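Note that this complex is displayed minus one protein chain, with the remaining chains in position.
On to chain A.
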């Protein structure tokens, strides 16, 4: 039974490695549409790239350069819209005020990260501090957490990914993860690595949790769309767009589109939580 169950997992995994498209069909030859530049967070980039494929009122030039760069570009007037997976920092607000730019914040989606373990693992709840200690290499045995006497195998993501970024910020307080941690390059491969190893722990976007792994409660809160949206689940964040006050109608229309039914469907399709 065990041997055969691995095959579908590995299959989905290999398929998942193929580039995922947005399913948007090419739009004819739009004449005289404005071009809007959208810069910033690599986490938000896939959403906006898919929006760009279906949005017809303007041509979007989307580039994922990181949240910080997007906000800086907005302040410097180098971009029409900034994508950010964090709120603007005080320093950035001061910089903007100094340049006479008043950024307007729009939350377009929420992003929750579930901590997952092997389904056979009796541990069903951890504190944020415990998760951090596991990934710092301070806790190395499940026994210390009320589980069996088994080595903990932390599974992490490649350090440039958006998921890693949230985890590093919200769980690790940016402290470095133990270097020997198993590293995978997608949510799907993290899930399959955890599903294959009884002692493993990993983290994946909420949309990737299925019955091959078990999502544990963090500080007593089980991750779900409701707890993320309600703000009780801790490992979650808002994904934002920023535009300067007094932006053109084209920018406002685009924001409206993202917040609308079609935009929010893209949000869900990309594995994030719609508003």
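One rule holds in what follows: a contact is a pair of C-beta atoms (placed from the backbone, for glycine too) under 8 Å apart; a residue touches a chain by one contact, two chains touch by 3 or more; residues count from 1.
As a working rule, contacts and distances are computed from a predicted model.
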| item | value |
| --- | --- |
| Name of the absent chain as recorded in UniProt (options "Phosphate transport system permease protein", "Ion-translocating oxidoreductase complex subunit E", "Heme exporter protein B" or "3-oxoacyl-[acyl-carrier-protein] reductase") | "Phosphate transport system permease protein" |
| Sole residue of A:151, A:210 or A:226 that reaches the chain not shown, by the stated touch rule | A:151 |
| Residue in contact with the excluded chain [from A:198, A:225, A:253 or A:269] | A:198 |
| Residue, one of A:35, A:124 or A:159, that touches the chain absent here | A:159 |
| Touching residues (missing chain, whole complex) on chain A | 2-3, 6-7, 10, 13-14, 42, 65-66, 69, 91, 150-153, 158-162, 164-165, 168, 174, 176, 178-185, 192-193, 196-200 |
